[in-house]
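All protein chains of the complex are present and in place, except for one that has been dropped.
Here is subunit A:
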């Protein structure tokens, strides 16, 4: 906040009192709440003084001043409410549990926003709160967020809490909006080695030009890591695939048995799903570039997905995110089987 009564060097007790009032939010309707910023409290206190003087004196010029300031407040509230009511909802990217995803999304708006402002948005997703920030100005809306969900799931945010002090920075208007924003949170990928997977690439080096990237797996040679794209945690690193290695690849198929044996903990099931996601990342490419990886098929339970197909890749991600233990064995008969159930 650019202007703050703290700048007036007010005594600490008064600032403490202001902060207490700042924390209060008056319910206007079941969905709307009104709070004050520190300058807003000073504004309202001054306004109350003016009205008291006007009522006492009957001085109509004081009435006029009071009416002007009160209407300034009402107009600001109306504009703020309008902004919150009409704010377009964000399109959230696919998230991964335990991973921080930084969101910078700029959306051009067909009609300009009523006023410039910053809106703080909070939504509950699977028992966690996601915090986003929207900067609106003219024909542009920019979403900024650092999203770090902890739990896997296919969630739908039904309600969003929006709050903003726009346009004057005097009042904080809060609003609950019913929405239906689907949030896809994939599991933490669990690295696992397989015979025809990434492990065989770790040792040898053939060919001199890479043509593709895959996810990093523990044990990969550091010389194959694409260091320019290596940011954040190792699981998000990319490893170069060379043509020679690619030639040896065959169309991969993974069958996932979603049955959870009695007595086994759910964490084992989560591990299994993490392994599936790991496999999909390896064979399906980056989650933002579906279908860019090698040809692969995934069978989860009774559902079949061709990961080379963008739409099916998306559906596969949804299925992985929302997977729950099943009763039936997986469809199909060949390919690599990933299961918690002991073989008969």
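As a working rule, a residue touches a chain if its C-beta (ideal position, glycine included) is under 8 Å from a C-beta of that chain, and two chains touch if they have at least 3 such contacts; residues count from 1.
Note that in this section contacts and distances are computed from a predicted model.
Asks: Given the options "Rieske (2Fe-2S) protein", "Sugar ABC transporter permease", "Spore germination protein KA" or "Transglutaminase-like domain-containing protein", say which is the protein name UniProt records for the missing chain.
Replies: "Transglutaminase-like domain-containing protein"
Asks: Quick one: which of A:101, A:137 or A:151 touches the chain that's been left out?
Replies: A:137
Asks: Just to verify: which one of A:153, A:167, A:274 or A:330 makes contact with the chain not shown?
Replies: A:167
Asks: Looking beyond the chains shown, say which of A:28, A:44, A:81 or A:118 touches the absent one.
Replies: Touching the chain that is not displayed is residue A:118.
Asks: Of the residues in subunit A, which ones touch the absent chain?
Replies: That gives, for subunit A, the contact residues 1-5, 7-9, 39, 46, 50, 53-72, 74-75, 78-79, 88-89, 91, 107-108, 110, 112, 115-118, 133, 135, 137-138, 142, 144, 156, 165-170, 178-182, 184, 309-312, 314-315.
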